[in-house]
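Down below is the structure, laid out as structure tokens.
All protein chains of the complex are present and in place, except for one that has been dropped.
Labels run A and B following the written order; every chain starts at residue 1.
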Amino acid sequence: MAKNTNIRISLPAVCFVWQIAMIILFGVFIRYNEESETRWIEHRRRKNISTNLENDFYYRYPSFQDVHVMIFVGFGFLMTFLKRYSFGGVGFNFLIAAFGIQWALLMQGWFHYLDENDGKIKIGVENLINADFCVAGCLIAYGACLGKVSPVQLMVLTLFGVTLFAVEEYIILELLHAKDPGGSMVIHTFGAYYGLTISWVLYRPMLSQSRHLQGSVYHSDVFAMIGTLFLWMYWPSFNSAIADHGDGQHRAVINTYLALAASVLTTFAISSISQKHGKLDMVHIQNATLAGGVAMGTASEFMITPYGSLIVGFCSGIISTFGYLFVTPFMEKTLKIQDTCGIHNLHAMPGVIGGIIGAITAASASESVYGQEGLINTFDFKEAVANRTVNIQGGYQAAGLFVAIAFGLVGGALVGGILKLPIWGDPADANCFDDEVPEDEDENILSRHPNMNHTRGMPDA
Amino acid sequence: MAKNTNIRISLPAVCFVWQIAMIILFGVFIRYNEESETRWIEHRRRKNISTNLENDFYYRYPSFQDVHVMIFVGFGFLMTFLKRYSFGGVGFNFLIAAFGIQWALLMQGWFHYLDENDGKIKIGVENLINADFCVAGCLIAYGACLGKVSPVQLMVLTLFGVTLFAVEEYIILELLHAKDPGGSMVIHTFGAYYGLTISWVLYRPMLSQSRHLQGSVYHSDVFAMIGTLFLWMYWPSFNSAIADHGDGQHRAVINTYLALAASVLTTFAISSISQKHGKLDMVHIQNATLAGGVAMGTASEFMITPYGSLIVGFCSGIISTFGYLFVTPFMEKTLKIQDTCGIHNLHAMPGVIGGIIGAITAASASESVYGQEGLINTFDFKEAVANRTVNIQGGYQAAGLFVAIAFGLVGGALVGGILKLPIWGDPADANCFDDEVPEDEDENILSRHPNMNHTRGMPDA
Partner (left out) sequence: MAKNTNIRISLPAVCFVWQIAMIILFGVFIRYNEESETRWIEHRRRKNISTNLENDFYYRYPSFQDVHVMIFVGFGFLMTFLKRYSFGGVGFNFLIAAFGIQWALLMQGWFHYLDENDGKIKIGVENLINADFCVAGCLIAYGACLGKVSPVQLMVLTLFGVTLFAVEEYIILELLHAKDPGGSMVIHTFGAYYGLTISWVLYRPMLSQSRHLQGSVYHSDVFAMIGTLFLWMYWPSFNSAIADHGDGQHRAVINTYLALAASVLTTFAISSISQKHGKLDMVHIQNATLAGGVAMGTASEFMITPYGSLIVGFCSGIISTFGYLFVTPFMEKTLKIQDTCGIHNLHAMPGVIGGIIGAITAASASESVYGQEGLINTFDFKEAVANRTVNIQGGYQAAGLFVAIAFGLVGGALVGGILKLPIWGDPADANCFDDEVPEDEDENILSRHPNMNHTRGMPDA
């Protein structure tokens, strides 16, 4: 209690300073690209583009809006499950995502979209999608820290998280020329290890003081299902949003749709077998059902075949649910890693699986399956890597996975150290997972006698 | 209570066995179609398709995602209205839909999408939409049984439901060559009578033992409105998703948009007039407002005219609300049909109306209105049915309606018989409509002390 958790100065200061910095940097660096500026009509004529529909906007905008919903409603409501931290879950997700997308446009712009002629970053709808992707990594990391950090800490976590993301993304996609349209490696693996390492550095031995708040109430679990379902439904858009036009986007949707469907069944199966009377645990339903989408992120565009996608979802649903049953408790007890949302089970493990599957699928690609042109298009065997073979590609895919893990671990350790400084207004152990709404409201949430409930059951009928 | 409701073995067993079966069958039968495989670029060249935009993906993907939301959030949250069965409503909807779409891809594939050359089913985005449609029939049936069956029973209901659906769909659309883009007959009429017959076979004379759980609480009704609104808003996508490119999809959206708007007003009117002081019943608002979309399913692509669509919505809103007021109580008392969600009012009656309207509108089509080509395109008067007249078409439309009803009644009776076997772990009468969450949580739902509060705070952590 003695702890100073007042952020009345620090939070507004950070928000204002960083937002003003964004305005200045945007003013210096960011412009519309040729598809989003008024001279598009001239570009069209010059390039003999017959119709406005060829504007990338019409290829990507529907997927962009779906991804946007995943970032703000999907991640946001998935984190409303705590009985007294629903405001913090959805609200702080909103804050850091809104900041992160701006910083991401700059960071990714400098690495990927810089126009040599005038030194400006030219943006269009694809940049907006990539900014949302970049922020997803930080929101995953937030999941590990949910309820235990201050919004100021989250802003710092996001500032460095986006920066690290842009660098590892550049290394993996540009230098290693690995493919990762849905970000199993770049987004999920990095984001999860980044958050878990931060949570490890910020370990709270006395967190049990707020254990009675570390559960859900009935309706907070229903709110969380809103997040789960919008993530689940729109994941095909997530894995296809920046895939190749035409068959690339088309195939990525099919593969993701199937992987997700399979992981739902295995999640229900493992959850049911693990509980008395075969009841189901809402924690598993809310999270492990999504593992198939995470694991399909790297290979979404590949010819992994429909049944291959089902196998991916089948395995990742099982592994993720086992994670919630055994790995999370083990990590907390033994490794001193407190993972509020269980991101290790939903993002770390399925993300690594996705990276491995991507490497194997790439290495086993063949002209007989892809067709000569198809192989070149799918893996972009052009320019510098025109002579690369699929086996070599598989190796580079694997290398990308290690880069993602390394950035997560090292970056998380550094940022965790910064966040450990006693200046960020983080809550006392007894006040974690608490929106600290006024007392009478308080009554309303906890009803008569406050009592903790960790178990959340869905019955056999 | 003595009843064995333990599904700790049966549910996992069913999930695993069926998911593994799906993987094997997909491995044998399912492949990407030419628009979703890497050789698309070669197909394009061969067929002189000038741009990737001509890939069917870009015609149908936005509607697909809307339909996907209707299936998982729309149906799922519509079934959260019960005060203590919100987990079961949204959760089991999730489970059976995720299984059903896989089985539907196979069943519909064998009937519609089999490639003679290699005996494989070739899938693309249109198949994903059709799979979602197919599952909708089973989710409608679930609405009649909500809270009274076990997830194992639901899996069986879905296995047979999808199978029956694929057959009746083949008969109605292929053999009879009837049109039904929004599935008034194929989806709603079939699904509703399938579910109602099952519910009739599974009649529970002592269900009154759980009457105290057969209502809503304030916030569970608000959750249900999420389902209602996403169904209502995206219904134009539902009725246009697989309609003809161009004017077909365009017109289906307009007709559905208008029919839905009209049924909202008549629903509010009848609901208000039926209650003391003109109050409104949330059951009506949550359900009958959707009747216009159901009734417009068959004729959505036809030149029914905007005011025709309004008339359809006008009537179906009235009939549906009257259903909730009089037909449902009558069915329960006299016919011994316990219809938890009132699907007879939302799907059966409006579905039949939709089928009839479709038949009449088809029979009264004319070249003067449609134009010569327009008439041929709209009704696909080609190949085998090149010489069919609109009057004959009207007759076949009516025949389709009877096929849908027959499949629902006969199929429901058979499947109901199977589900009556005492091996499925269905709940005792006293435990229906109950998620059986732990006692302390229980307190939380029905909670104790009244207290009000004005201020709302989100904390610094």
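Keep in mind that, in the parts below, contacts are C-beta pairs under 8 Å (C-beta built on N, C-alpha and C of every residue); 3 or more make two chains touch, one makes a residue touch a chain.
All values derive from a computational prediction rather than experimental measurement.
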### Task
Consider the whole complex, including the chain that is not shown, and state which of A:Thr38, A:Asn117, A:Thr334 or A:Asn387 touches that chain.
A:Thr38
### Summary
In the whole complex, of B:Leu213, B:Ile360, B:Leu409 or B:Ala428, the residue touching the missing chain would be B:Leu213
#### Entry: Contacts of subunit B with the absent chain, listed as residue ranges
50, 53-54, 58-59, 62-63, 66, 83, 211-219, 221-222, 225-226, 229-230, 232-234, 236-237, 245-247, 249-251, 253-254, 257-258, 260-262, 264-266, 268-270, 272-273, 275-283, 285, 289, 303, 305-307, 310-311, 314, 369-371, 373-375, 377-378, 446-460
## Note on the structure
Omitted-chain footprint on subunit A covers residues 5-12, 15-16, 18-20, 22-24, 26-27, 30-32, 35-42, 44, 50-53, 55, 57-58, 61-62, 65, 68-69, 72-73, 76-77, 80, 84, 86-87, 90-91, 94-95, 98-99, 101-102, 105, 123-125, 128, 151, 219-220, 223, 226, 425, 436-437, 441, 444-445, 447
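Criterion: only the chains that are shown with their structure count from here on.
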### Task
Let me have the rounded angstrom distance from the C-alpha centre of subunit A over to the C-alpha centre of subunit B, please.
32
